[in-house]
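One chain of protein is taken out of this complex; the other chains stay put.
For reference, chains read A, B and C in written order, and residue numbers begin at 1 within each chain.
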Amino acid sequence: MTEPVLAIRNLAVEFRSRDGWLPAVRGIDLDLAPNETLALVGESGSGKSLTALAIMGLVPGPAGRIAAGSSIRFEGEELVGASEKALDAVRGNRIAMIFQEPMTALNPTMTVGAQIAEAIRVHRGLGRDAAWRESERLLDLVKVPSRRRRMHDYPHQFSGGMRQRVMIAIALACRPRVLLADEPTTALDVTIQAQVLGLLEDLKREHGLAVLFITHNLGVVALIADRVAVMYAGEIVESGRVEAIFAAPKHPYTLGLLGSTLRIDRDIEALQPIPGSVPAPGALGRGCAFAPRCPRAVSRCETEPPPLEAVAPGRLVRCWMPA
Amino acid sequence: MTAEAVAIETVRRRRSAFRFAAAPLTWIGAALIALIIVAALLAPWIAPYDPLEQSIADRLMPPSAEHLLGTDSFGRDVLSRLIHAARISLAVGVLSIALAMVAGCAIGITAGWIGGWFDSLVMGALDVLMSFPSLLLGLMVVAMLGPSLEHLVLAIAITELAPFARVARAPTLALKERDFIEAGRALGLSELRIIVVHVVPNLLGDVVVVASLWLATAIRTEASLSFIGLGVKPPTPTWGGMLREGFETILDAPWLSVAPSLAILATVLALNMIGDGLRDAVDPRLRRD
Amino acid sequence: MLGFLLRRIALAIPTLLAVMTAVFVLARVVPGDPAQVILGDQATAEALAALRQRLGVDRPLPAQYVDFLSGILRGDLGTSMVTGKSVWAEVLAVLPYTIELTLAAILLGILFGVPLGVLAATRHNRLPDALTRVLSLAGLSFPAFVSAVLLLLVFAIELRWFPVISNPRSGDLLERLQHLALPALNLGLIMTAYITRVTRSSVLGVLGEDYIRTARAKGIGRRAVLWRHALRNALIPVATVIGLYLGTMIGNSVLTEIVFNRPGLGKLILGALNQRDYTLLQGLMVIFAGFIVLANVATDLAYGLIDPRVRAR
Partner (left out) sequence: MSDEILIVDGVSKSFPAGGGWLRQRRVVQAVDNVSFSVVRGNSFGLVGESGCGKSTLARCLLRLIRPDRGRVMFEGTDIVQLGRRALRRARRRLQIVFQDPYASLSPRRTVFQTLAEPLVVHGIARGAALRPRVQAALAEVGLPAEVAERYPHEFSGGQRQRIGIARALMLEPALIVADEPVSALDVSVQAQILRLLEGLRNRRGLSFVFVSHDLAVVRHFCDQVAVMYLGRIVELGPTRKVLEQPLHPYTRMLRLASPVPDPAARFKLPRIEGEIPSALAPPSGCPFHPRCPDAMPVCAAVRPRTVEPEAGRRVECHLYG
């Protein structure tokens, strides 16, 4: 494996509650290589979005914080504990992020052109005119039609798919090394989703981007990911190459997710849903977080948290009773 | 699927926004208002003198042990007048707000529920009403009908109709589109039942907040009208009227202006504190879940 | 933008008409015969009839209504029943003082209110926030006449920094400003309290929006995000409040003018009320109403300038 651009070690994010700080992300290790798409999969409340925000240094404070002992190294530079100024130099420049809701993620009172040009001027030091020309080129790149006119339009004049293209243009404005994509197609219709995923795929190849793609949709994962990390209750429970994970899931939660997912191309005789629902951050037991919902759980699972262990090269599973 | 297969997670009860540490201002306001209400209720027993008893010999006396807040230009005890005036202020405020609340909510809910041109018409009319300065509107009404307690209540109620109609209409419009209202229709509930059982309880919170905030305004308007001379007729003591009389001798006896000023300020401020706290507790946008 | 402007102005016409009608009806509800009120109990029947004819109140209501509206269209608001001067003359004589006072108050309100509100929002739940919160709550609890009396007591009577009676007609600019200071401060403080509160909650709301996170994710610094992205959006509700507050401010200026014994529209309307000068009253209300409707149009235009979505609607 090539040298990772992003190396995360023991990342923990906490939130303040009446009973003290509650963990929402509980010690995550991740490596992201150039030219690779890593899908971070999980249901709501699994901590996958917070992980991305933590990388950007945008965990909403003062109610939330990155816990001591966490490390996020980007091209060898430590981001945890870095100054706001240092982070601003990285954000939007060498690490960029796109979000789920294209409807609310753009400033309604600024033209689209100005919003793209802003990042270029801040990070690349281009003048007004040069930044504007560069923004036009970017709109071309993300295939927004009749770009000259659309530069002067406001976000409300764009459809959801087009807004997400604008978000991508903003993200790519400074040729970043890493792109964090937080459910970028969840709010879009399927045909538009396919277009946006196709665009991301092209751009990733052209720019040698490392993409951290956050989603709950296993179909999208199968479509675009090179590697997969499955999150449950703030931990990674399984990771590996996408083919291996889908062919032979080892963790009962991954197994359950796949068993709950319907397929358009095949009849599924009987759905095998996972019973119960995701535990609240404060309501975790001593043992494995998934044990209360796990069909394979034994007494050890209730008392002792399993470690994330290699079961094959490049394949990690956090389970006492892997399949 | 069996019942136990569905784990029922107990969602932690919302952190009470009413604990003192969370909202100290609300509690200070509540204590202050409680004090004023008790004083008003017990006025005949706790006031040291008769508020109407004149004594030319004792006129314009500065505060002393005998008259804690001094006497006015008729020699009447200021503290006693102040305590008795609280009754008028509170009564006018509460009555006018109750009137405005009932009428305003009825108008707002009806307009929101029926919608369409009826809604535009009613809200347009209320906009006109609202665009008039409330003090001027009150002034006009009282000037036309003549100053009296009932007319004062009516005038203030009219000036505060529009805010209640608005605050009742907005959630009605939003609730009308909610799925549980449609579900109610699909279940065959009557329109009246849907409004009474499913709409009204969901907007009461907003209405109560507005009521507490506008009660402060009502008391302020009452004082203003009394100050201009359009309030309850003298010699009945009112805070605004006392300030008006005190203002005439402000150079010789400034305490006559200070005492009613502080009484009005304390009451309005206390009500605003309560209203503010209530709004924070009710407004979901400000509440952190 | 031009289309939006024309549409907005066209929309104001029915509102204005409704307000004018309301004024007409209100003025006719006044109990008693205006001629009787003016001339007193001793007046002869002929004198009464003559005055009624001069006032036009002997004609049927619809005809009066048409007269009233056509008068407004011609810019004729009638003459005062007490002084005999035209309503416009009465108004123009004092209008500059009211405008002076109102503008000064709005300026003070924006100058202090917006920065205070932003400060409170960016220091949410910390000491500056708590302080501004308490102060602004106190500010908007002050009835205008109470604060005016207290200001007068402290700064004019005790400290003698400013004159007790505000006479805007006097002398040079410096002196005029001195006379303006206390009344403007009185209205301005209340205005500041309102604007501070609205700015605070509005900035707080905007700072929680997704596009602020987007801007931060672009690597824009905290301060630049606040000025470039947050403030423009946050000012939309602030503009509304200033517009809505104009009505309240007219009421407050009446009280302020009484306390500082300062000429202005407020004193004029109070005098008209006390003397039952019902043509002057009617004319004043038309002017107030027109002013408020125009202010609302201006607010909406400000909206359109700030928010492109409003323009499109």
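In this section, a residue touches a chain if its C-beta (ideal position, glycine included) is under 8 Å from a C-beta of that chain, and two chains touch if they have at least 3 such contacts.
This one's a predicted model, so the numbers in the text were calculated from it and none came from an experiment.
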{"item": "From B:Leu52, B:Ala125, B:Leu173 or B:Leu189, residue that would touch the chain that is not displayed", "value": "B:Leu189"}
{"item": "Hidden partner chain, touching residue among A:Ile66, A:Met162, A:Val178 or A:Leu316", "value": "A:Met162"}
{"item": "Options A:Val278, A:Cys301 or A:Leu316, residue touching the unrepresented chain", "value": "A:Val278"}
{"item": "Chain B, residues in touch with the chain not shown (by the definition above)", "value": "1-6, 8-11, 178-180, 182-190, 193, 197-198, 201-202"}
{"item": "Where the missing chain touches chain A, by residue", "value": "43-44, 143, 159, 161-162, 189-195, 197-199, 201-202, 216-223, 225, 242-243, 246, 256-265, 267-268, 271-275, 277-278"}
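Throughout what follows, only the chains that are shown with their structure count from here on.
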{"item": "Two chains sharing the most C-beta contacts", "value": "B-C"}
{"item": "Contacting residues of chain A [partner chain C, same complex]", "value": "56, 58, 84-85, 87-93, 96-97, 99, 101, 104-110, 118-119, 122-123, 154, 156-157, 167, 170, 173"}
{"item": "Complex interface listing, chain C residues touching chain B", "value": "14-15, 18-19, 22, 26, 29-31, 133-134, 137-138, 140-146, 149-150, 152-153, 157, 201, 205, 247-252, 254-255, 258-259, 269-270, 273, 285, 288-289, 292-293, 296"}
{"item": "Chain B to chain C touching residues, read off their complex", "value": "25, 124-125, 127-128, 130-136, 139-140, 143-145, 216, 220, 223-224, 227-228, 240, 243, 247, 250-251, 254, 257-258, 261, 264-265, 268-269, 272-273, 276, 285-286"}
